[in-house]
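Just dropping this structure here.
Left out: one protein chain. Kept in place: all the others.
Chains: A and B, in written order; residue numbering restarts at 1 for each.
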């Protein structure tokens, strides 16, 4: 397969540094950049298993978590990642922000920049806001989720998790199930996985499959309302979170109906390969999009994803603040 | 007295480490464990008096404050305790938590665990939640207050305060006054003090004395609606906070009525011993459960309690993350 070959051949040309200011989405990354981040994350992952889970790598750096949407897990994951690298972390959440006072994004951005942070992590309900921010400031900006657009560190941690368990990404069939229309996780994963030579099958209720999604990437992508078709012979199944508020918007009749028709049960999972792995970005609605016995089953890697999230975010913070993979392997930086 | 002798004799058998994963309540602790924590807290207390109030003991450890109920003083006390031991502290409060999104406790718990914290401190309005959490994760869990059940670090800091001023706990009469029915502080103190050989007299309005409280422990406990009986010859008086919202539930007619009939005034305090000490877990309702002249009187140890709170929490964090008293006295860890 062409995409596979391309992805694999490129792996020989090893990058040692990330030559971009920001991490805004997966769409603009190339295979080498993705591999660099995943390889760096693997090195950093070991730190969280140590007795003293901290390295001085980012000592004296200031990292700002600027969250316009509430989030426990992503904010905490970035905060822990920063602290394990010895950075100083500053949390700013919308409720206490002067955005309430009607300040424009550009002024918030420039003001933050004037305090000389080394990275700004931003989550916002509106797609494209991190990109606007990135254009406004010289500081590296990391998109921690923008509307239904991208959530690049989620796709990277998913990729790291798959690679750990399958040894590769190229050639795998990955099913992504659920609310495709509103999911930044689906989009970032679709970009990443197809770039890396995997085949992606997305499925969900017709009302939650956005028209044109099949044109998101050139090839390696199938969109189908038939969940069985997506699951068939899948190596990996990613289940998306159903946002309960969507029900009010009449995208589906009821949570129960959703569970019966689209929930990932053990029975449905039997359509996939025997060594399938199951993932979910969390937080889960048990009994809705995923049955508890699947979430807790032996093929479930949901907690590996969380662990890998810290490692991927350490890698991204390191690389965007000028870190190089060459330095890392010479093991100066992580002593 | 039997209990006194028992408590005292046991003090000769010195523990050097806490052989349990969690601190969930006082009920399950034995005398040696309580003494170990108090002795360790005494060592750590000195750190907060130094010019540089910080030791590297928990460097590279991650401590999570998971608060489902708002709290300034307990959260701040744990956060300062962690920071003075050089731990990284992460605050998660319910308003920004994904619990809002309907995630189950078990998923919140496992997700946190997957980020490899070294201790989780939890406060929750529902009794037993910290115990559930502790069963779900390998991480040490510290109960920072669960419903009307237990608040073990409060009882420990109270015990440290009494021991400092009376030289012992065994043989003392301790009056606990107020809303006994809804107080985790009363329960944890009742367990601790009776275990350590003190005699506890609890008192409050009949409507706030729960039936069966007298059977909480085997002996050393008296329950009486007559505040004078509890106060008579007391060595220690602990005044509990009246929660104003209880008034709406008709447990007592009015705050003023409560103050007149059950508030600790100087006059009432004269029933206690001449060298009585007065304590309150805070925040106080001055003029309701305690008169200002008592709260600010020379026998009041209310601020000593707060200072000791930091020391006790340092000790608990240290012991639950594998610290040993032996190491401490060899003074390697607190340099």
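The criterion applied here is as follows: a residue touches a chain if its C-beta (ideal position, glycine included) is under 8 Å from a C-beta of that chain, and two chains touch if they have at least 3 such contacts.
Given the structure is predicted, the values throughout are model-derived calculations rather than measurements.
Participant: Among B:20, B:83, B:273 or B:327, which residue is in contact with the omitted chain in the full complex?
Facilitator: B:83
Participant: Looking at B:50, B:135 or B:270, which makes contact with the chain not pictured?
Facilitator: Selected residue, touching the omitted chain: B:50.
Participant: Please pick, from B:239, B:259 or B:310, the residue that touches the omitted chain in the full complex.
Facilitator: B:310
Participant: Identify the residues of subunit A touching the omitted chain, counting contacts across the whole complex.
Facilitator: Residues touching the hidden chain, for subunit A, are 59-62, 64, 88, 90, 92, 95-104, 107-108, 110-118.
Participant: Can you list where subunit B touches the absent chain?
Facilitator: Considering the whole complex, subunit B reaches the absent chain at 48-54, 70-73, 75-77, 79-80, 83-84, 93, 95, 244, 282-286, 303-307, 309-310.
Definition applied: only the chains that are shown with their structure count from here on.
Participant: Give the rotation angle, in degrees and rounded to the nearest 5, that superposes the C-alpha atoms of subunit A onto those of its identical copy subunit B.
Facilitator: Fitting subunit A to subunit B on C-alpha positions yields an angle of 120 degrees.
Participant: Provide the C-alpha centroid distance between subunit A and subunit B, rounded to the nearest whole angstrom.
Facilitator: Computed from C-alpha means, the inter-chain centre distance equals 41 Å.
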